[in-house]
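All protein chains but one are shown at their positions in the complex.
Then we have subunit A:
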Amino acid sequence: MSTSARRRLLRDFKRLQNDPPSGVTGAPMDTNIMVWQAVIFGPDDTPWEGGTFKLTLEFTEDYPNKAPSVRFLTKMFHPNIYADGQICLDILQNQWSPIYDISAILTSIQSLLCDPNPASPANSEASRLFNENRREYNRRVREIVEQSWVDE
C-alpha cells in the first residue's frame, strides 16, 4: 500500500543510499518499510571510537508530521539514553520538524553521543560521571564500545 508516509520513507531510503552520511547507515526491514534497522558508528577520536551501535526506528502513518520512535538495541552508557535504549533528544520530541529525514535523525543521534545534554539526564549514573569523573565516564564508554562488538 502506498501512503504518504511510505512514499516519504522510500525517498528517505533513496537519499540515504545516494548521499550517505558518514558514520551512520540504515535500511528498512524486508517486510515492512515502517520499521528500520540502523547502525551508528562511534565517532573517531572520541571514547566512542570503534563502537557499532544498533538502533531500531518505528514510523507511523503520521510520518513526517510525527517523529519516529527510536531506540538503541545495543546496550548504551550515555547521560541521555535510558536503560531500555530510549533516547532523550529534543528533535525526537517537541523540537521535531517534518523536514527531518532518516539521515538527519541518525546524524543527530550520532552527534549526541559525544555531546550529551546535561539538562535532561536519562541515565543518572552516566550523567553524574560525565559531570564529576570524566575519566571513569570515558572508561565506561569504552567498555560499552567493546560490548557492542559482541552484542547480538
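Note that a residue touches a chain if its C-beta (ideal position, glycine included) is under 8 Å from a C-beta of that chain, and two chains touch if they have at least 3 such contacts; residues count from 1.
Quick note on the criterion: contacts and distances are computed from a predicted model.
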{"item": "Listed names \"Ras-related protein Rab-31\", \"Anaphase-promoting complex subunit 11\", \"Putative exosome complex component RRP41\" or \"Proteasome subunit beta type-3\", matching UniProt entry of the absent chain", "value": "\"Anaphase-promoting complex subunit 11\""}
{"item": "Contact residue for the chain not shown (choose from A:N32, A:S97 or A:N133)", "value": "A:S97"}
{"item": "Contact partner of the left-out chain, one of A:D62, A:D115 or A:E143", "value": "A:D62"}
{"item": "Interface with the undisplayed chain - residues on subunit A", "value": "3-4, 7-8, 11-12, 15, 62, 64-66, 97-99, 101"}
